[in-house]
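Each remark here refers to the structure printed beneath this line.
Heads up, one of the protein chains got dropped from this complex, but the rest are sitting where they should.
Moving on to chain A:
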Amino acid sequence: MAMAASSRLLWASRAAAYLRISTFPRAFSTVLKDLKYADTHEWVKVEGDSATVGITDHAQDHLGDVVYVELPEVGVSVSQGKNFGAVESVKAASDINSPVSGEVVEVNEKLSEEPGLVNASPYEKGWIIKVKLSDSGELNSLMDDGKYSKFCEEEDNH
């Protein structure tokens, strides 16, 4: 039984690595490799000087069903650590804070009609804004997937 269990674990780890998903023994939320994370639970995917931003699986799970997303206008500036929009869930309006600074070049208009995409697909269809970066050096202050997973674990166990 022990051999079968360790084989399954090895297979799972290899599959996870192929799919670029991190697995941690006690991870209840999904955390993706190749993304960077803020301690306010937003993620950013960087491609050149362009970045896509959303909220993490941990955040959407803790917020509950999202019923409304307040989006910024295209063309506004965002600053690292400052709020640029909000999500409404349950009875709460919660700020979304930008993990990067730059100019908003696109917003996910689908969220106006389908705010639940933030819950169902926080890293893919539930993306919130795309930003033209003004300072890629800021990325160094963000967490990688490993640090973020640990951060979430510590928060939940506090």
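Quick note on the criterion: contacts are C-beta pairs under 8 Å (C-beta built on N, C-alpha and C of every residue); 3 or more make two chains touch, one makes a residue touch a chain; residues count from 1.
Operating definition for what follows: contacts and distances are computed from a predicted model.
Chemist: Unshown chain, UniProt name, "TMM27 protein", "chorismate mutase", "TAF1A polymerase" or "BPL/LPL catalytic domain-containing protein"?
Modeler: The correct option from "TMM27 protein", "chorismate mutase", "TAF1A polymerase" or "BPL/LPL catalytic domain-containing protein" is "BPL/LPL catalytic domain-containing protein", the UniProt name of the unshown chain.
Chemist: Looking at A:89, A:108 or A:149, which makes contact with the chain not pictured?
Modeler: Selected residue, touching the omitted chain: A:89.
Chemist: List the residues of chain A that touch the chain left out of this view.
Modeler: That gives, for chain A, the contact residues 40, 62-64, 67-68, 70, 81, 83, 86, 88-95, 97, 155-156, 158.
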